[in-house]
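This report refers to the structure that appears directly beneath it.
With one protein chain removed, the remaining protein chains of the complex are shown where they sit.
Per-chain residue numbering starts at 1, and chain names A and B are given in the order in which the chains are listed.
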Amino acid sequence: MSSTHEHRVEEDGHGSDGPIEQVGAEHSALRESDEPGHELPEPAKGPVPIWLLGLVGLGIFWAGAYLFSFSGGFNSDVFDFQPKFGSEGGGARSAPDPKVVGKALFSANCITCHQATGLGVPGQYPPLAGSEVETGDATNQLIAIVLKGLQGPIVIEGKPFNNAMQAWEGQYTDAQLASILTYVRSDWGNNAPPISADMVKQMRAEFKDRKEQWTWPEVQKIPPKNLTAGAAAPPAGQQKPGAPATGGQPPAPNAQPAAQPSAQSQPPAPNAQPSPQPSAQSQPPAPSPASMR
Amino acid sequence: MNKITGLFFGIFFLFGASWLGLVAYPYLTFAGLRQTKDEATGALAPLPNPGIATQGARVYAANGCLYCHSQYVREKGEGNDVDRKWGTRRTVARDYMFDRQVFLGASRLGADLTNVGVRQTDPQWFYRILYAPQTLSPEVSMPAYRWLFETREIQGQPSVDAVKLEGPDAPPAGYEIVPTSEGKALVGYLLSLKKNYPLSEAPEPTE
Partner (left out) sequence: MKEIAISEEESRAESDAGYDDRSGVDRSIRIPVLIFFGSGVFWLVLASLFYLLSSSQMFTPAAWWTFPGVEWLSFGRTYPIFFNCYVYGWATCVGIGTGIWLLSRFSGVTFRSPLFPILAACVWNVGIITGVLSLLAGATTGRELLEFPPASAFIMFLGLVVVSLWAITIIWNRRFGRMYISQWYLMGAFLWFAWMYASANLALGIGLAPGVAQPAINWWYVGSLVDLWFTPIALATAYYLIPKIIGRPIYSEKLALLGFWGLALFGGWTGLTYLIGGPLPAWMITASIMAKVLLLVPVLATAVNFHLTLKGHFGGSRGNLALRFVVIGAVVYTAYSFVGSIISARSIAEFTQFTFVTMLHRQVGLFGFYSMILFGAFYYIVPRLTNRRWLFPQLIESHFWLVVVGLGLLICSLTIGGLIQGFGLEDPQIPMIAVNDLLQPFLAIQNFGVLLLVIGNLGFAVAFTLILLISTPVRERRVATEQLNEASESTEAEVSVA
């Protein structure tokens, strides 16, 4: 390997190991003989190549652009480097299905009396399944009952009940009540349009002076109003119970199956158009349509 | 460059900048994370881990699981983790706020484990994989962790925890294989790995 070499292999070229010399025993034989005070030759004054300087400039420019476009405003809450919807806050709230939420809330309290089957207890607590009160068009009456409670004798589907239901307006927010009612109107064979938080809010304001529970005749006297009529297209997630909630697809024309027993004062609003924005009356904002991705 | 003080200060402050940004800042920011209460259900998210999960995390570390398994879900634009059903959404800082030890990991020789407690709810599945990983595939890279189990005589009724095995891995007649307390802790930890509650800063992808 060294036979082609000019220098001795043990030499490092100028400035370090020379040939082994006759030296005193106290010195190492591996002498190096640089000038005093200089371990190594000083670095030369070569210029920085132009292309490297250009690269530095380019790098600074690129770095600035990259850093400021993909840092989400240096917000500690922003994890996606390309936040969607243009917001700095990390994007739209993910919308839990109101029916799921409503069911959870129903199961916390309402279930005690109305039962998980929605059938109530004969003679004690009225059923919600198939009940005209729940699924009928007099949605304002329905909301009023839930807000203020009910007492005294009532007749549901021909069966009498005489008990007391407490007022729930102090316990739940508008959104929560709306989700409970939406759930009730969609389970056990019920299939009625959902109730929105705005509707509940409206009723809450309308009856804010009422302090006691309703009696049944009083409820009947409230002029029935179908608050769900005239609503914009329901949020995309609202479909028949049991259908998987798919985002971004046009909602199926809201079928009016035979579960709606009472005649309706107004025809249901046409609601088959897909809306690119979540409806104005929606409760938790709807899952964003596919076009946003 | 002769100015040694200039050198020293340059060295000090340039590194100090990265220390501030990547050590002090996360330390302070992530200490201030809070749970949020879902408006509709009243549920808190995220929830603290059960006690056994903390013990199990120690077993996870001691057996080097993090060298082959990761524990975070990337968002849809940065990886196909969601499509692989490893999670319904990406993971964010609050997902780990209650973890005493965070094992994000940097290698996926094995599956991502962020939501393994959602995918597999039966402890038996975990016991079988830990005792005999070859049930997944004959050439799997995962070693068997038999020291997390013990073979003992069946006393009366077979134990509830006994691992159901067939073939050459099955214990001899009259014996059963049960997990030790470490094995149970580890499986308890794995079962607790669920990060599928909704968080506002991590919306579920809509496609």
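Here, contacts are C-beta pairs under 8 Å (C-beta built on N, C-alpha and C of every residue); 3 or more make two chains touch, one makes a residue touch a chain.
Given the structure is predicted, the values throughout are model-derived calculations rather than measurements.
Along chain B, the points of touch with the absent chain fall at residues 1-2, 4, 7-8, 10-12, 14-15, 17-19, 21-23, 25-27, 29-31, 33, 60-67, 70, 72, 74-75, 78-80, 83-85, 90-111, 133-134, 136-137, 139-147. Against the chain not shown here, chain A presents residues 1-5, 7-17, 19-20, 22, 25, 27-49, 52, 55-56, 59, 62-63, 66-67, 70-81, 83.
Assume only the chains that are shown with their structure count from here on.
The touching residues of chain A, counted against chain B in their complex, run 76-82, 84, 89-94, 96, 98, 101-102, 104-105, 173, 175-176, 179, 247-248, 284, 287-290, 292-293.
Within the complex formed with chain A, the residues of chain B that make contact are 29, 38-43, 75, 77-78, 89-90, 92-93, 198-207.
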